[in-house]
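Quick one: the structure is below, and I'll ask about it shortly.
The complex appears here without one of its protein chains, the remainder shown in place.
Labels run A and B following the written order; every chain starts at residue 1.
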């Protein structure tokens, strides 16, 4: 808390002027939460999960998003479609199981047997006559924009900003695209309901000032994190060490470590497609606001999904993705990577819940974003734009 | 979904033009739910249950209705009275047990021993003096309109439409009145909290388009139901079979069946007072919106009570009523009728809960009432009138 602004090195990546956080009530107010569902969660590409459970034609999966249910189905042409899980007749949910298959390529409502094709067209009702003013073509299922991308299902309930899925993932192009995510296989899943607002999870993810305190093990693996920094240029005097190849200054993993794991070593099949830079860094990141972020390492990737359950409750899911060969190897020490990441996650979720509690103070109308927390400024500016 | 309007037979009972359902938010919005409590549940005759638990003078029973508690008591003159279960002094609930007896014919508040007679008049307080402006006659219990009818207790909290209880039960006069409901005895009770709006239960009850799908056993017993119809004239081409006495066309139970039961046979004492028509039909119905409906069969009746617990939660109770002699017969196979009806109920409640879920879709602003669902139009028109 010493450096004067005038002595800061050129190229410094931190914030130079004080920035206030979002109003604190954005993190627990019920009406504001509904507004965020509408303006943020229902208007952006949301990463719902892997597409592997709908890999076969006529297979379906139902995903929850806020108060909405999205029915995703693979057509006979192998392309995905998505609909609200709602019959146009009297609103019955079409599917009550999470996953299944539509034999005959027909979606039949369990209530009155209205039958739709996999494009959502109403093929027939069971009424013996057709009322004046009723046209089946007016009663197609409510469509939802859907994309399959890199082995994931992305859906957008409404309007949106015109971005493509790829454009919605900051850090995909030129970075995470080096990982063959579409071909990789889930080796482990972690799921927990966290007692905090979804933005608290993102803001925790977006800065490393908390790393020395909260993540002793991770901070040993990534020496720059032990200094509370994410990039070497987050240090206002970074130029003094510009040529230093000590990871404490230049970033990346500690000497001798290759990947995020207990021993730092690679035991699975390395991803062959990585650039020299990606291999050297040992960690790459990409973010898809508001629903998911991606980590790529030399031999695996892990992906985090968030789902808002309420103003102060979020479902947090992480999956670990490996090359198929890695998981087929009985000797592969899965716990070596899973336990490492899970420890970091547990540390994060604990402090997220404690943050949520403190924010209820009536005096705390807003907090302050510190210089190293520039990611939070970007994120909160985006939230503000979405809400406008 | 084929018949053109112009080719419909005269006398057709279905709807001829398209009708929209109530707005979907009427099924889950909290503020709208409160409005329905006030305009519908607190202003109509509500069937609270059997009067048998208050059969003796000075016996009482407390019934819940929305957020209100109604204390029903039988006077020494054998007539029922009802009051809010609330002392006029500082609002204490007068009775905490569901049923009981007022010895001495006095209602004594447990808090400060204010004493009321069974007409609700305040007889005495325990204060040593009487403040200026305080007149005991201003502090009678809050009265509730109450009627005993056919062995049931009906209460109306407020105003109401001026209908009598009998007028409030559509299908009673000339139909259900053939059953000696007042003398019949409860042989079985089924109760479940259903996760749906109360109107979903009524709308499920009011049409048989869902019968082929949802009720295979019932549809075997009532062949017209297997065609998705309730009345023979629900078929736009009913005249082609106008003289046909196949129950598939003319209605009623399948050949050889006499009553709603597993084997279709009557094992209890038949109701002697039924008309030839009622006997032939094997099933008769009457409805008391919004709280109850009645089924009469050759040897028993069953009655369904609904109570709203929240916008998406309803208490569903069904009782089976038999002639006293039937229940005294140790060989009477009670399960033969109970299990049959219970199967139908479980099927209905399952699809009601699934309907409630699908209605949360933001796109589903309203559904459509199909031609055979004319009962729903009547019901929803009534709901709309009540809310005006």
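What we mean here is this: a residue touches a chain if its C-beta (ideal position, glycine included) is under 8 Å from a C-beta of that chain, and two chains touch if they have at least 3 such contacts.
Note that the structure is a prediction, hence the values are computed from the model and not measured.
**Student:** Just to verify: which one of B:93, B:262 or B:345 makes contact with the chain not shown?
**Tutor:** B:93
**Student:** Among B:25, B:52 or B:69, which residue is in contact with the omitted chain in the full complex?
**Tutor:** B:69
**Student:** Touching the hidden chain in the full complex, which residues of subunit B are there? Just list them.
**Tutor:** Counting over the whole complex, subunit B touches the hidden chain at residues 42, 67-69, 84-94, 96, 110-113, 124-134, 136, 139, 142, 157-158.
**Student:** Need a quick check: the contact residues on subunit A for the chain that isn't drawn.
**Tutor:** Residues 1-5, 8, 12, 14-19, 21, 24, 27, 203, 209-210, 212-214, 228-229, 234-237, 351, 354-355, 357-364, 367-372 of subunit A touch the chain absent from view.
To be clear about the criterion, only the chains that are shown with their structure count from here on.
**Student:** Mind checking the centre-to-centre distance between subunit A and subunit B? Centres are C-alpha means, answer in whole Å.
**Tutor:** Roughly 49 Å separates the two chain centres.
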